[in-house]
Structures are given as C-alpha cells and as structure tokens.
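A single protein chain has been omitted from the complex, and every remaining protein chain is retained in its original position.
The letters A, B and C name the chains in turn, as written, and every chain counts its residues from 1.
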C-alpha cells in the first residue's frame, strides 16, 4: 500500500466524519456521536495489511475502522443517520454497526470489543484458517478487566489476535496518565507472552510498519500482539461534550499537530505528492463524502411498524 | 515470630480443618466445604507480619486466613457449622465469614477479594494510616479481570496492597499451566509497577521472608506487591469432589511433600524442636481443635424466626 | 409549571443532585465519591459539579474504566468506615459490576448476621434520550428483584436532592437511578415539584408521592414518566378524565399502601414504566394490587412499558417502543371509555 493511498484514506475518513457532524445540530443523528477526527493515521496504517476474512471488532469510536475494513461508506453513513438503507437498517445506530460480510462489528460498551475479537481468533485457529482478529480499544479501555482476560487467553493458546490501542490520552475527561500504573500500555505485553510496541500514531507510515511487524508475528503463529498508537482526540469525547476539562493551550497545541497536515507536508517534502495533487485529493474526498451525505439525507427512516422485528429470529408466541 | 510458633500455627490449622471435615458426612455442614489442607505454610508465613488494623480479604478457601488474622477459632468453627455462636450467627457460613474487629472478610466469588482489599488500601492511604490490605486469591483467580483492574489502580496510586496468590496449581480441575500465558503469576508485577516474587509456598520460613520483603516495600509507600506462593491442594476442590481429574501418581507424589512433615523434619534437623516436642504440639493442637469441635457441636442453630432479620439495617415497610 | 413564579433557582436535575452530594460531603468527611469523570469534569451529566474543587481528589476520585473493581472497592471502603458514593455512568453498564452489587453490597449485611453495614450509594443514569440499545436502558426492574438493595428512582426536582441526601445518609445500600432527561431538564420546565431549597433536607425513602389527585384512574409510575404522566393527565382532564398520579419514588421499599388507597378509590389502575415490560415493575405493582384488593372492585388494570425489545437507534422506531406523552394519553382515554 503506498503513501498516496494512505493519505487519501486519511482525508476521506476526515471528510466522512465531517459529513456526519452535519447531522448533529439538525438532530438527524439523535444520540451522541463519537468521531475519530484527529486519529486518522492509525486506521490508515492498517491499509493493506488486512484480509477480508480477518475480523475487526471496534468501539464507540468506530467509523474509521469500519471504512478501512471495507464496509460500504454509504451504508455506514446511512446507519449513522438512522436510515433504512443503513447496514443495520437503522436499528443499530452509529455505536453498533455490524457487517458480517467484512467480519466487522462494534460495541458501545468499553472493553467489550476484545472478548468478541478473541472469539473470532479462537475460531480461526480452531479451523486452521489463516485469518486474524483485531480488537480495537482506547487507552481507557486498557484498564478494563477484559484487556487482561483476553490477552491472557490469547497468550496461553497463541491465538491470532491483535489488540490495537488507540491511545488518545483520555478516557472522556480522565487523562490516562492519572490511571495507568505504567508509562505505556504496550509494555504489559510481557505479562501475556505477547508482542508489544508503542508507536507514534500520527504518522500512518510508522503505524503501517508496526502493523506489518505485529501482523507477521501473529500470522506466523507466535501469539497475540499489542500495538499502541499514540494520538489525539481533536474534539470533545462526543458531540455535545463541552471539553471544559482540557485547557485552551492544550487544545491549541494539539491541533497544531494535525496528522493530515503533517502527513501532507511529509509527502510534499518527499515529493510523493505535489501541492496541487494534495488539493485535488481534498476536493475529491470532500465531494465524495458530502455527496454521500446528500444521498443519505434523502433516504427513508425505518418504518415504525417494523420496530418489533428482529427480537428473535425464530418465531415465538410468548 | 519464631519457627516454633510457625510450626504450631501450621499444625493447629491442619487440625482445625480436620475437625471441620467431621461435619461433612454428618451434614452438619450442609453446603460444600473447601479446606486449606496442604497449604498451611503460606498462612503460617504471614504470622507476625500483620497488624490488627491491617485488612485481609480472603476467598472460598479462607479458614487459615481467618485464623492467622486473629479471628476467634471457636466462633469461626461455629460459623462453619452454621451455629448461632458463629461470627455471623450462622447466616454467612463457611464461605462468607466477616469480622470487622480484625478487618477480616471473605467472598465465595472468585476474583472478588481483590477489589474489596483495594477499597481498604484506598481508605488507609487516604486517611494516612500505616495499615495495609491483603487480598488473597488462588492461581485461578489471577486470570480474572479484577486482578488486572485492582493491581493497575494500586500501582497507579501506590496503594498499600499485597496480592497474595496461593498457587496450588489448579482452579478446581483446570491446571493453571493450561490457562496462563506466562510461567509465573508474579512476573506480571511489572505491568503494574509492583513488587513481585514467586516462592516455594511449602516452607513457612521462605514465605515469611518474602512477606517481610513485600510488606516493607508496601509500608514504605512504594506501592503494591504480588507474592505468589506455590503449594498443593491435598484434597479435592471441595468435600465431595471426586478429584478424578488428577492421576493417582500425581496425588501420591504431592502427598509426599506434606509441608507439615517437611517442616517438622527441618526443625528437627535444625534442632529447634525435638521429636518429643513435635509430638506434643500435634497432640495439644489436636486436642484443642477437636475440643472446639465438641463444644461447637453442642451449640444451637439460629432460630428459624430470625431468618428475615438483617436484610436491611434500617426499618422498611415495603 | 404552575409553580414557575416561585422558582428562584432554575436548576436542573444534575445540579440538584450535585448540591445534595456537596452538602452531605461537607457534613461527613467519611463520605466519598468515586466513578468515571466525577472529578474535574464534574460528572458527564454534571451531577458532581463543584465537588472535586471543594473536597479534593482523595474524596472525589476519577476512576479508570474498571467498574467491577471500583464497585468492589466500595465494599472494602464501607467496611473500613467510609461511606462511598459510586457512580456507574449509565445504567446499561451495571451488568459489568452487577455481581459485586448483588452478591456483596446487597448481601453482606445479611451474611454477616447484621454485623457489617453497607452504607453505599450506587448512582447511575438510566433512561432513553436517543442513544440506542446500549445506552438507553432503565433496568431498575432488574435491580429491584435482587434482595438487600434499596432502589430509589426520583422524579421531581425536589426529590432529586432530598432523596439523594437520604440515600447518602442511609446505612443500607441504595441504588439511585437518575434519568438522563431529568438530569438535564430545568426547574421551569418541570411539572412535578421544581423547588429545591438551598439548605439541606431529606425526603424519606419508601414513601410514594402523589403529584396529582384524581378520581377516575390511578396512574402509577416513576422517574421521567411522572413528567409525561402529568402532562397527559393535564390534557385528558380537558376531556373530563380525572387522573390520580402516584410517583413511586422507590421500588424497594415499595409504598404499596399509597397505591392501594388510590386504586380502592378509582378502581382503575394504569402502570407506566420506561423499563422493559415483562418480569419487571409493572407485573409486581399489579400483583400486589390484586393480592390486596378484592378483584370484583377492580374495574380495569393495564400496563404500558417497553414491549420487551431493545431500544432501536432510529427515532422512527424508538418513538413506538418507549412510552411517551401521546401513548400515555391514548391509554388513559381508552381506559376512560372502558368499564
């Protein structure tokens, strides 16, 4: 996967979430929304390393993971906008997208992505399939008991599991440094006989390299890996969060390090892209994503009379 | 605390549990009973290191911890025999003894001793008291999420917590080696910036030395410690367990290493005790514990009409 | 809203609760607050605002996302003499730490033969505000089924403060269910009692309120649905239907006497509940009524709750599964037409 594609992916992700933001003040998205804005480099670093059969289980902040895993952006955005054309017909919403075809799912409950990913990993190994499972978590989720239980099992049985930690420094308002016993999360790898590394999550090339390493460790049947990518959450925890717990200075400094800007400069200086090409990518991506938005907005919501469908798949009388 | 007292403690513990065993076939103890037989050296190693104000939170296999923490043996045995004279008036039973005076408690739910101990540790530190909390667990419980959550918090805030792992090699029928990602449990200490050590849990002197180290680490405000003591569970998991999952050879070999016999030989060869004195200790302890048993058997069960007491401590009408 | 002119402070539910916590923490240094984002952030709904700066991080502690453990910590804290308030951000997450709640917090007083007290408050935000299946649940029916726990579910603004104060002072464990909608709703738009005195006061746990007196139908409900019920009752009153509303305030203890008195009068009972319908609150209330009132003097018994379905994401679906102002009104009108 080359750098241009990584860059394009980042820009598309950003505009995808910016398009979603349009639905918040209008109440088209009527629950809280968590965007990945600022964290694009990590998902872009996954590009090219995953097979369709690999599983990815994500969190409340899942849009980018869905996109990188190949979920149809139109159907994803439709779901976020609670439309009948959504991948879950509007029943799931933005925190709970499911796509069996891509082995993609998510959960709104912190820490619970990992056991689900582990279940996939177990199945893959049991069936001697060459696939792996990625469980994505945030830094906050790394202190949840499932982190330990999952990695211990994966380590004991050498299951093909990658725990990808998007360390954006905060669990809502709580700085990870206040509630973590160690410097990094990845250093816990030894406790699970796992591969572990903590990298700069603002540069997709660095992330990609680390993913490469982790994935080849896993695919060569050596057991699980923890990849921690340090990044920033540009916006409040969710749309509506006043983010009053972070100082202005802290936020200003953070925004100076926009991974998209930084990466565009890198590609410019490496002469991989020209200023013009970069602008083109911005424009095309923006058009694409806001084009999706327009179409999504035209779609229908699920019919009220379907609200009691799908409680069970087999008929019951009770 | 000298070796003689350690030895006496071990012998008393053994006879305490052997006295309890008498209540099983007679159904005086009508639930399942977990004895500590074979694991005496660990609790004996705690002797002399704990203050009354220190807290100890134990598990389903809690008799020895209660005794070492200073809980009255008569009232403890009464509780095990479901008598009104029990420390919980027969309401708790052998898995749930509570004694506020000694800051001693236990739980029948695996892994849940640790958070409770951590709560004590937090309170001690907050009030600037010089006490520490011990959370006892088995090897099996070390794979429970609370192990991680508890140690991470204790490590992050340098709380005075000792996690004492009694590693008897099994969680019921499951060998710990089958379900643990590492060689030892104690080596996980690094993940929590904790002190950690794995020792032979069959020799109370070794345990005592390690406890000394751990406790001075904790009392000097350096954060939590994990002490893993390797031992054997001589009987089935509970009384009634057929223990068919362990081979005869394995069991025979295990019984050869009875820590009480081994320690008596050590004290003999060190000339700390004579054969005669050792026999005396056995006799006195046996008399003491079977004397308790006799008295306990004479006690009354709680009155049926009190069964709805203590649901709440404040009156309710609903 | 009738009281609007008397409202000198236009508080919302979260401010009323924060005030109770603040004042109780002032009065007893053993009272402490632990949970996610309760510190500098002041709670994601603001229900512990001002506490961190006043009492410091030892007593108002931001926890890592380790609910199972910090709930269990509350047990150790209580045994060591503290009086912990534990915040579990959303009721939906109770399943992560429920074991500690029902096996330890709810049972230790009993298991210890009365020797150990558990003066613990577990506070949590319940209810639907559009956040789909995993962030909209009430689950108070689940908790009420488990012995040893007092279950408090305030509705009026006045009760938010007064019941929280009582919960904190209680030596028994209390599960305190806030409703997200009420946490954010301001006094001037409350229909039930919106006046929150500045001084400390308590509302006793175990006594239902009767925010509306009426003679035709007894509507028993709790939490945010009390507001919906009041609005519906106001509307149907125009059509001559006189509804009596009972705000349960707590599920355990359950003030069934107040319910019975009302039903004896109206002979018509409607239970409205935002929790799932089956095996929950509505079944218990109705059963206690038929256990106590001669069936021949009961003309109608109905219930209206979430029809045993997860809360869907789309507004179009959500509206038909969660009881709302219109649906309650329709139930009342239908019942008024019946026997």
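Simple rule for what comes next: a contact is a pair of C-beta atoms (placed from the backbone, for glycine too) under 8 Å apart; a residue touches a chain by one contact, two chains touch by 3 or more.
Owing to the predicted nature of the structure, the values given are computational and were not obtained by experimental measurement.
Trainee: If the hidden chain were put back, which of A:4, A:24, A:123 or A:206 would touch it?
Mentor: Considering all chains, including the one not shown, the answer is A:123.
Trainee: Would you indicate which residue among B:36, B:73, B:108 or B:135 is in contact with the undisplayed chain?
Mentor: B:108
Trainee: Would you mind spotting which of B:141, B:165 or B:210 touches the chain that isn't drawn?
Mentor: Going through B:141, B:165 or B:210 one by one, B:141 is the residue touching the chain not shown.
Trainee: Return the single residue from C:31, C:48 or C:100 that touches the missing chain.
Mentor: The single option touching the absent chain is C:100.
Trainee: From the list C:129, C:195 or C:290, which touches the chain that is not on show?
Mentor: Answering carefully, the residue with contact to the hidden chain is C:290.
Trainee: What is the set of chain B residues that contact the non-displayed chain in the whole complex?
Mentor: These residues touch the chain not displayed: 30-32, 79, 82-83, 88, 90-96, 107-111, 140-141, 143-145, 171-174, 178-180, 241, 244-245, 301-308, 311.
Trainee: List every residue of chain C that touches the chain not included in the displayed model.
Mentor: The missing chain touches chain C at positions 68, 92-96, 98-103, 106-107, 110-111, 132-134, 141-142, 144-148, 251-252, 254, 275-276, 278-284, 286-288, 290-291, 295-296, 298, 301-303, 308-310, 312-313.
Trainee: Spell out, residue by residue, where the missing chain touches chain A.
Mentor: Spelled out for chain A, the touching residues are 55, 57, 86-93, 96, 98-100, 103, 105, 107-109, 112, 114-124, 126, 133, 145-146, 149-150, 152-153, 156, 302, 309-314, 316-318.
Just so it is clear, only the chains that are shown with their structure count from here on.
Trainee: Are the chains arranged, by touching, as a line, ring, star, complete graph, or other?
Mentor: Complete.
Trainee: Of all the other chains, whose mean CA position lies farthest from chain B?
Mentor: A
Trainee: Averaged over CA atoms, how far is the centre of chain B from the centre of chain C? Could you give it in whole Å?
Mentor: Here chain B and chain C have centroids separated by 41 Å.
Trainee: Quick one: chain A and chain B, Cα centre-to-centre, how many Å?
Mentor: For chain A versus chain B, the centre distance works out to 44 Å.
Trainee: Spell out, as numbers or ranges, the residues of chain B touching 2 or more other chains.
Mentor: 145-146, 149, 152-153, 156
Trainee: Enumerate the residues of chain C that touch no fewer than two other chains.
Mentor: If we look for residues of chain C contacting two or more partner chains, we find 63-64, 66, 68-69.
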